[in-house]
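Okay, structure first, notes after.
This view holds just a subset of the chains, kept in their places.
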Amino acid sequence: MPNITVELLAGRSLEQRKAFARAVTEHAVEILGARPQDVRMVFNEISPDVVANGGVLASEDASRAGVLAALEKR
Amino acid sequence: MPNITVELLAGRSLEQRKAFARAVTEHAVEILGARPQDVRMVFNEISPDVVANGGVLASEDASRAGVLAALEKR
Amino acid sequence: MPNITVELLAGRSLEQRKAFARAVTEHAVEILGARPQDVRMVFNEISPDVVANGGVLASEDASRAGVLAALEKR
């Protein structure tokens, strides 16, 4: 531990996952005092048609259209 | 919050997910006093060959054959 | 299944949890076609000093002070 789960919309690249895992692991060592080898991270990629905010699926939520469009361009 | 995760067998339609997210969000507001925009729901769809009850995978469990058949018809 | 996890700020009453479990279970039966005995719900109560939004713990987030005050009154 720490055992970190990152639930996020699908669409990030391998390079983004690598950079995020590296950066967060460094902070877990510096701030939380963890041993590097004990820091574990799993990305749980979610499709916008299985997540809802305020009762509206993200795939049908106009206020999130910009977020989704940015992810699809990658 | 509430941050609600719904683990369920795959096979429900988009319309079912939309209706369920809307209904549960309304109850979270009315019963739990949540703000609508704070209610988040994620559906985690599960295949019957990765879930077991009583040590038997759902895909091989005769007592659940009716449930699975109903989902496949959709 | 459905196996439903509800992560929420601590402070709701037993009556609220009972009413919410009953209402959501009814919707799971009506909307998702679940068998009542298969619907499971776990409430995971969270303290405001272990959850952060936008990098700020809820216990130090002025914009959530109203939410927390309402929960503490119960």
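A, B and C label the chains in the order they appear, each numbered from 1.
The working rule: contacts are C-beta pairs under 8 Å (C-beta built on N, C-alpha and C of every residue); 3 or more make two chains touch, one makes a residue touch a chain.
Note that this is a predicted model, so its numbers are computed, not measured.
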Full count of same-sequence chains in the assembly - 3 placed in this view: 6
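In this text, only the chains that are shown with their structure count from here on.
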Separation of mean Cα positions, chain B and chain A [Å, integer]: 22
Residues of chain C touching at least two other chains: none
Footprint of chain A on chain B - complex, ascending: 14, 17-18, 21-22, 24-26, 36-45
List of chain A residues in touch with chain B within their complex: 7, 46, 49-57, 60
In the complex with chain B, residue positions of chain C that touch it: 1-9, 12, 16, 19-20, 23-24, 27-28, 31-35, 38, 46, 51, 67, 70-71
